[in-house]
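Note that one protein chain is taken out, while the other chains of the complex remain in position.
For clarity, chains are labelled A and B in written order, and residue numbers in each chain start from 1.
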Amino acid sequence: MMKPIFRTVRALPLSGRIGLGLVLFWIAIAALAPLIAPYGVGTFVDEEVFSPASARLWLGSDYLGRDVLTRIIWGSRNTVFLALGAALMAVAIGTSVAMLAAIRGGWTDQILCRAMDTLISIPSKIFALVMVAAFGSSMTLLLAIAAFTYTPGNFRISRALAMNLVALDFVQVARARGERSFHIALREMLPNMIHPLLADLGLRFVFVVLLLSGLSFLGLGVQPPHADLGSLVRENISGLSSGALAIVAPAVAIATLTVGANLLIDAIKPGAKT
Amino acid sequence: MTEGAPLNRRSLLGAGIAGAGLLALPGCGPSRSGGRPLHGGMIRVATQITSTSDTLDPAKGAMATDYMRHFMLYNGLTCIDDDTMSPKLSLAKELASADRVTWHVDLRRGIRFHDGAELTSADVVYSLMRHKDPAVASKIGTIAKQLAEVTTDGRYGVVIRLVAANADLPTILAQSHFLIIKAGQEKPDGTGTGPFRLVEFSPGVRTIFDKNREYWVPGRPYLERVELFAIPDEVSRVNALLSGDVHAINALSPHSTRRVESNRDCAVVVTPSALYTDLIMRQDALPTGNPDFVQAVKHLLDRQLINRALYRNFGTIANDQPIAPFQPYYNPNVPQTHFDLDKARWHVKRAGLQGVRLPIYASTAANGSVDMASILQEHGAGVGLNFAVNRVPADGYWSTHWMRHPMTFGACNPRPTADLIFSLFYDSKATMNESGWKNDRFDRLLIEARGATDEALRTEIYGEMQQIVHDKCPVAIPVFISLIDAYDRRIKGVRPVPLGGFMGYRFAEYVWWED
Partner (left out) sequence: MAAAVSRRSPLASLLPLIAKRAASAVLTLFLVSMVVFAISALLPGDAAQESLGQSATPEQIAALRHEMGLDRPGYVRYAEWLTDMLSGDPGQSYVANQPVADIISQRLPNTLMLASVTAVLSVFAALAIGISSAINRGSRLDRALNIVTLSLVAIPEFLVATLGVLVFSVKLLLLPSIALVSEDATWSETLRSMALPVFSLGCIVVAQMARMIRAAVADQLDRSYVEMARLKGVPFSCIITFHVMPNALGPIINAVALSLSYLMGGALIVETIFNFPGLASLMVNAVTSRDIPLLQSCAMIFCATYLVLMLVADVVAILANPRLRA
């Protein structure tokens, strides 16, 4: 069971291994957040704001005098899980709709394409703004917004892949056998799309992380006292000119997470030769 | 009674404001100190808010950008004196009343609008009465209800009849909303009598003004041209000042003051104000309707921490009542409520509310409310109250959340009189009675104060009303928030005026530029 995984890891180029390491590191931090965070996420631990690193506060304090390390640990939990969830949802929905469009063709295809064009042409941040104004901000809603935003992009890619597959013999044969669309999609097409889809999943993950930080700039992020990594950068931005750790640290966290994910995608992309 | 006497509140009550002494320095403004003002100079001013609803209509003014624009283009019958905070005459040469119900206005002669037309009583009647028309959508429609009738009395005379006595009319008329526009302009186009003429107005983008060379106040204004726009993002606003792209900004975060002060070319001006963000506990819901709950929350508010962490001690600790220590009629004898976990726990226990879960709705629409809610949540956990902070977008906050849940935050701008703040927000019949409380004694005192002729009696009545609000009203006011502006040091003549940022939104008329 573990062996093929090891083999894949060993086959990865160095950059891929670094990427994998970074991604695993953040997933571990996210999963273990309640156990490893030194303070409460909203606890005021310091009288001074933007204080530098000390033995007590490893990454100093933020604009209200809270522990930056704690907030980054909890922030990574929100960011990683939201982004992973949204990316999975976007790819799952996008791909299944794309396969449906490819198999049915004709009017179904036309309508689905127009629907996706409609979605993609509404600027995502403004869409998010409207949704949050209408339904109030919550994790579920953020998840849904991020998933919706990146579904059409995945749809375009998977539809192109699926269209190529539908024309191939083995799918035609399955059709001729009278297999149901669902069966064709799951058994015949999906296995042949999985590699590019994985790469796309990683790409969407990075996009969602960035979308979330964009949303937090607009004040639409996770509910306080919690925050995602982007909100941490945003809320401490007044410390930027003095180079406070409170803003540098979460920025580095976002960078390592997204760079790690990107390196990993590049490495597992089919035909990647570096 | 008032001839030649200094214009304090007492003389005003008897006969309104009139007097020869005033004519020497028409209009309002700071008593000058320091150097002689120079003429000339162009400045760029950036405020914190702009949108396509920016307006040239004083009746529709909302927030600093509109107020500033209106004070530059128009004048009021009265204005507030910066030194004494009491009303002074502006377009009116005389404003007098025997019974404080019927007021007689005599206009200054020879004042001209920017298009050359002379200011007459018809303009005043039109400007005041339009607030009563619902289609105008005046922001102060509620206050304008007090105007029963406004009629002309010759070319320069106006008679204002109120529905009931109100000694504060001269102060009310100094509000930007009551500035005087040209008669018949359904959509005012910026033609006023004010110190600046309109050059360009694009809503949501910018407004450009040029000096009005025929301004009726001799010598003023000093600046040649002013460009007014907004930079809603605070960090960008500060950066624009520091890089010299704009010369005056408002609504600084207290956290930015150090940055501005470290720059030799810029200065910070802090104006203590009665602006506050309050936590509202609705009386028609539970557990917020429980007096013990209210007391617990008032003791849970860590006012020191809020002032320190959110406002870097620029604020003034408040005491759950709306009159700030530096305002007239402030009652210093109301005991201060302190952060006290034991007392809070005792109240929670007495009400049997341990373990209660309750959402607090906060929004950036109410300054600092999100962080205040976070602080309250943190301390609430210590006494068995589980608050959940629900941050909602500023967009739509006032129409959908404010006062609509058991616990929400409100925000209240400084009002010029104690009567206004109490009648707008604390009268049991007021539409903005945020908590929905009702106190008969308070309501009675409110009306009594309006008609009271004796200043000592008024002080006593307002003092008792503060005590009642502090003790009984389910609204918690942690701090009064100071307004922080910052200027390029080449702008001279700036000083804090407690009516609002930018010297009560009127700095453009008084400041000058020195290279």
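Note that in this section a residue touches a chain if its C-beta (ideal position, glycine included) is under 8 Å from a C-beta of that chain, and two chains touch if they have at least 3 such contacts.
Note that this is a predicted model, so its numbers are computed, not measured.
Looking at the complete complex, one finds that the omitted chain is in touch with A, B.
From the options A:G16, A:G85 or A:G230, the residue with contact to the chain not on display is A:G230.
Shown as candidates are B:V246, B:A362 or B:L376; the residue that touches the absent chain is B:V246.
Interface residues of chain B with the unshown chain, by the touch rule above, are 46, 51-53, 55, 60, 62, 134-135, 137-142, 187, 202-206, 229-233, 235-236, 239-240, 242-246, 394-396, 398-400, 402, 424, 431-432. Residues of chain A in contact with the chain left out of this view: 110, 113-115, 117-118, 120-126, 129-131, 133-135, 153, 206, 210, 213-214, 217-218, 230, 233-234, 237, 240-241, 251, 254-255, 257-259, 262-263, 266, 269, 271, 273-274.
Please note the rule applied: only the chains that are shown with their structure count from here on.
Chain A and chain B, compared by their mean Cα positions, are separated by 45 Å. Those residues of chain A lying in contact with chain B across their complex are 40, 42-44, 47, 49, 63-65, 129, 132-133, 136-137, 219-220, 223-225, 237-242. Of all residues in chain B, only 234-235, 253, 255-256, 259, 305, 308-310, 312, 362, 364, 370-371, 373-375, 377-378, 389-396 touch chain A in the complex they form.
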